[in-house]
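To start, I am sharing the structure in question, which I have written as structure tokens.
A single protein chain has been omitted from the complex, and every remaining protein chain is retained in its original position.
Labels run A, B and C following the written order; every chain starts at residue 1.
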């Protein structure tokens, strides 16, 4: 359900020690492309200095052979971006690369800080300048501010951050991989077949470069990759965990291992649970490709209703499709998904999808199925209704646009014009993952935010006399 | 199984009477993109003259807003191309547009002529020149040669063609849609919601523009679309039909209605038949995405073995992926498809795919599944072994590269290193389609060619008295 | 005076025997870029087959390193094009490359045929087809038609052409360079420092690749370049010569040797003669850059009036300048040329330019000089008024747009709002070149056309017995 889902924030990747780092990072970003299609970038270190290339678009559009060839180095980091903070323009593409008293640093960020605005205000008051509108830039200001006064400036800088952050820093001599104390976003440590250490948002990136998964980066942990190998330190005690359950529902690649579970397996379980919660008498289960496929398989297995492919996606429709003139516009929606009347006509079908955000696209698709002759449409959604904004890295539309924000399930069913509708319960959803329910953030469904999003704080200390320095 | 299958030849499209013809043709070509990704083109008529734009690449790469805006006209034709004859360069992109004694004509061709070389030789002997290496250009020479001497020069020209051809001609005042007397390639007639007539290779293109399917163009029929509506004439008696069974096995879009059957339904039946012919005791059926998905569903339904998604495709890997350096190359294959170990490990799996051509990519994938821990791999292919070249529009590799050309099934099984292997029988395959077995061409499997491909003929009569026609 | 002059038709280039032919041809085309900026192309032969790359735009835009690297061969031809016949689109770019009974041939053409339409009609009657709207394509039809019936089909084909043509043909085994019997357009033979033979429109292309000028290709001569060296044959007696005097006035590069004279020297003489014909009492001679520079130097030397640079061109303004909105449009003209008030203000100036075609741009520039404070403007033009169309390769605008077509000199002076105006006389102009006056075509000034442009003829003989040749 392209263009209507919450958009995934970002993917990060880091690799130390391989002479062909840029190529492997490129491959890793390709594997994580689903985490952000707005911009991509790679920064490399040759041991002495950094070099970076970033650009708008897909990994395949940003990098060419000649660009990759110029990114020589023995280590590097990469980033797939979908903007959550910062508007969509080239200047905000990551990794951000900056110079400061400690030399050069590049940083790639997956997550969202809730106190970035406050911190930025503080820094602007002190005379600092900002060239992006990202929350990431403030992290480098913090790092720079503490460089001379603290033994471990990174640890110090991180004390000031509130929110979700899986960060990969590239310095000339090391990579520092950081996961916030709540563990909102995934971050994993791996090792290539030829013995180089790497970090990534998802294990699918390791598979792509033939690396093996070693372990998760722990919430509150900094892992350093360098010529001396891997080392670890803590910058904070782990907080009550807040792992984003939406990674399992929709975002992460099905083959990735996220928060201790393989995504595909979780999604099959969500489908099974859905069948238990909301059984229905029907002829076929029809998956919504590709997001509902795993849950549909689970639903079919649990219910015993056969699964058939009744909706065919067009793999070529993307950002570049030129919208037809007004009159033909509604027809063009059919280009993305095509119903197969011979499967659907005169049948009672269970359509399984992962989530509903705005509802308008879902409605269009339900109409399409109806036109193809479906006798009954029973829609099953493998998560609860999305009712609240996410402040930790998922780019849902405004609450005003969330169909579930002000409608109950029956009203949504009427809007979608389906015969029955069921959303998986919160408990049902949480029963499908391995860790205890309290380990997950499900605020978008439940409103239970781990941090006080209404009142972010800054611990930056700004004595009045300090401003005198600018005489 | 990208890059290893026989490549589909082409898609054609035509639309008469709509002021926004170019936009609708563009949408139709998008829907038929799977039929050819090498080049694309549109030619339009404003009633007086023709204008065309063709280019190398995907429809989305060839056309921009400004290009479409310049293609004003009330009618037009379009083409998706994958080269079968003619090398891969811009000059061979279609529609071909030419001037001749009858004015301007543009033509889009799906198929392959077996006597094009002979005809070209004849014409070169007479002093004609050729600017492409396509078999299509010879058709226009035939049309031009008969323009003055014959009442219906198109009908006359078509007498000379041997082979497969679904053709759409654009003249200033009409479209002529032609299907060869054997009916090798599909060609269908439709009508838009606002009453304009159209033709396409596949019904999926009609769905994309909101048109309804009217009927197939009959083998040996010419259908004319013009301001006077639709009219039909025959240029030849229908021959013993030779509808390409491979359209059902692999090429056509699953949601299209081809040769009287919906492709998706046929593929499910192929899977069911496969399960009947070659039952196996296994834990799961795993479809090879996306080509084996429908057959896998059929296999699962028939066998009762549950179907699970154990192989996840990366939707972003395409032509633009930059191959890594040699050492990492083998790893990059994993980028395209990712096995899910939690589904596969220690399991006996039935992998269902549509066909095997060269075998090398299949072998790599089987290894990938083995590394993911599969205990037993039972490979089931929903068509017989491909042993012979196609002369009628499918671009298989040379026989020397077809794995089944010189190996029996057991040898192939050994090469692929799977525990068991079964190809659907010819009879099994033909039992899954509605028409009688003798209606289909299956020469790539059986070697039973409808035409004497070793001895194409030219009926061009070069007696002196005939040459007078060129006065 | 960009955009207002008659546009030069084309430049051609050929080189045999050098392993890096494409690179040298590229350099030669660069040197001849002034002869056509619409499209460029190179075709090469590796001894067995031909390969070509053509495209719209400047040489620098059409060719990249990777394109040049693919044009491997031991010989090749190139073309700079400005369209005279054939509309401005990619399909018309040259060299045209075609297949015919003789194999492959590519051709580059500078000139214009007056009977191309007739010949095309003849061929269309016979059933031939045309894929371009150029007059060049008909030449290849002629070549193909005579291939089997004649010992020297090229010589035979050329019999049928009426008009101006400097042609370079590339066959797999040779280059054939042809100049029409009237010698309208230049064509010269040269030799590189390392002994390879070459032909070009202008000697400036030889200078660019370090080749030396050997001699002109004679009117009515075919020169063959091949592995056997250079050979020559005549295909026609030389006609009364008709060398285009406008090459000297405006088109050719000043450093080229054209029709036996160095262009720069001729232009200086035109300026001297202008000073003799029309002396004026003035403070400074001001050249119109860059077209009037040589004549202005001559005028200054002859008159004794000092020459000063009072008009400064902007070298960066080209095709890509984005026109400002209507209100600012007139101001943007000033971007191209900037008057220097300190040179011009309160001065009586003689402005020397090469020619006036439409007059509108000249008028704008005269106003610019007036605004810069010129007290008196005496405009001197180094050729007679252009009153007639050219049918032989110069793309003047329609007669209706030629300022001199219906205005006498006094009326033009009034239109331009200058204090005095003189056009060099026909006799004066012809006294500045070395050959006898009757050797030059000056029909655009005098109306004295060498061929009956109102009645082109075709000698194509279409008796039945001749058609037998096409067996």
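One rule holds for everything that comes next: a contact is a pair of C-beta atoms (placed from the backbone, for glycine too) under 8 Å apart; a residue touches a chain by one contact, two chains touch by 3 or more.
Bear in mind the structure is a predicted one, so any value in this text is a computation, not a measurement.
S.K.: Among the chains in view, which touch the chain not shown?
M.R.: A, C
S.K.: Decide which residue listed in C:133, C:226 or C:338 touches the omitted chain of the complex.
M.R.: C:338
S.K.: Based on the whole complex, identify which of A:99, A:229 or A:260 touches the chain you can't see.
M.R.: A:99
S.K.: Of the residues listed, C:307, C:416, C:430 or C:451, which one is in contact with the missing chain?
M.R.: C:307
S.K.: When the complex is taken as a whole, what residues of chain A touch the one chain not shown?
M.R.: Here the touching residues of chain A are 96-101, 124-131, 133, 140-141, 144-150, 461-463, 465-471.
S.K.: Just the residue numbers, please: which parts of chain C touch the chain that's not shown?
M.R.: Within chain C, the residues that touch the unshown chain are 20, 23-24, 26-27, 30-31, 33-34, 58-61, 63-65, 68, 193, 204, 207-210, 253-255, 262, 264-265, 268, 290, 293-294, 297, 300-301, 306-309, 312, 314-318, 320-322, 324-325, 327-328, 330-332, 334-335, 338-343.
As a convention for this text, only the chains that are shown with their structure count from here on.
S.K.: Report the inter-chain centroid distance for chain A and chain B in whole angstrom, where each centroid is the mean of the CA atoms.
M.R.: The separation of the two C-alpha centroids amounts to 38 Å.
S.K.: Between chain A and chain C, tell me the centre distance in angstrom, where each centre is the average of that chain's C-alpha atoms.
M.R.: Chain centroid spacing, chain A to chain C, equals 61 Å.
S.K.: Quick one: report the Å distance separating chain B from chain C, using the average Cα coordinate of each chain.
M.R.: Here the centre of chain C sits 48 Å away from the centre of chain B.
S.K.: By residue number and range, which residues of chain B touch two or more other chains?
M.R.: none
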